[in-house]
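Omission of a single protein chain aside, the complex is shown with its protein chains in their original locations.
What follows is chain A.
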Amino acid sequence: MPSNKSVSDAPITQFVSCRILKDHRLQWEDLWVREGKILNPEKLFFDEEGFADHKVDCGNKIIAPGFIDVQINGGYGIDFSQASGDIRRGVAQVAKKILEHGVTSFCPTLVTSPPDIYHKVQSVHLSLPFIIELPNILVLVMLLSFSPQVIPELRVQDGGPEGAGILGIHLEGPFISEQKRGAHPPKFLRTFKAGGVADLMETYGHLDNVALVTLAPELANSAAAIRELSGRGIVVSLGHSMADLSQAEEAVQNGAIFITHLFNAMLPFHHRDPGIVGLLTSDRIPPGRMVYYGMIADGIHTHPAALRIAHRAHPAGLVLVTDAVTAMGLPPGQHSLGQQQIDIQGLHAYVAGTTTLSGSIATMDMCVRHFREVSGCTVEAALEAASLHPAQLLGVSNRKGTLEFGTDADFIVLDDTLTVRETYIAGQQVWRK
């Protein structure tokens, strides 16, 4: 191996003739990869007297960190919230397909569902004394979950040739507002009876492998739940809510740092009460903290002018999400989402029989292109909104969402139209056009 083996004798790949997104700029630099991580070529040269085993010519294309989708409900006929059958296989199918959109990591999202769905989807590790404390009906549900087969679970896991990596589950609901439930089924909404751990555990079962929780902060006793979740390193996101700005600010002070699909399922911006939207320019954000906000940039969920207003008000916090539903990737027609039916017409997905939008079917790369086009932002900003910002939101930017030395080599090769041509995870090509 071309190194003095002082550090490693694993093969080294050098990607040449490319522009890489580094330090917020596209730069004509080579990208070096070894053992699934981005390698520092200067250290390799001086410390190890090493050089590349093989070079890959990128034909002057762009290399960007792989996209990270923190809100995706399913796709290609798979609905993550319908835990019928093998949930893991369904998630794996979607994980494989989204590689084509440049997504290398994602957070499978569960919409408001009955408790048994949550408990079925997450592995249950309850000790006997805890079971005895709970009401009998729940004991029954939990006992039913202890079926002889392996309990399906969605674990945090690395991506690879099989599909994009899972950074954690996004639980969107059920602690949301009835008036702003959107496509969520009303009968499974919940409120915080006592607030804090008890309600969360009763509903979700347990919180391992959960990366985000969307809730409505105006619900009574939400503060304790928000503090509990953020204390565990789970991103608390405000969404599907009737909260006014001061309720939203209080939630941020208790630890909330994200807004679920800004503008959608919340009170509209009003100049005397900006509502949750006002968080973008709030002066009551704790110092050192930042509020991020998800945007569905499919051209349907948000008017381009609104997208521009948000972007210009707070560019660093913009996180592109797909909020993709089961029908993403499928032809037009009727499909199921959560406990409801949806109807696909062109690029629109409605709750069947209504004009309520039910999530989008745009892919992440489409969102990146659309965002760039309508906001007039730089290529770098568009790419970072789908990679760096979600990584920062999830607190994983030390290994994902960037091309810094030592981070995971999850990246994509794009042409100048921002069309994804190749996807790499841990330095291995996992998809090419």
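Convention: contacts are C-beta pairs under 8 Å (C-beta built on N, C-alpha and C of every residue); 3 or more make two chains touch, one makes a residue touch a chain; residues count from 1.
Heads up, the rule we're going with is that contacts and distances are computed from a predicted model.
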Options "Glucosamine-6-phosphate isomerase", "High-affinity nitrate transporter 2.1-like", "Galactosyl transferase GMA12/MNN10 family protein" or "Adaptor related protein complex 3 subunit mu 1": UniProt name of the undisplayed chain: "Glucosamine-6-phosphate isomerase"
Identified contact with the non-displayed chain, of A:R25, A:K43 or A:R155: A:K43
Residue ranges of chain A at the interface with the undisplayed chain: 30, 41-43, 45-46, 48-51
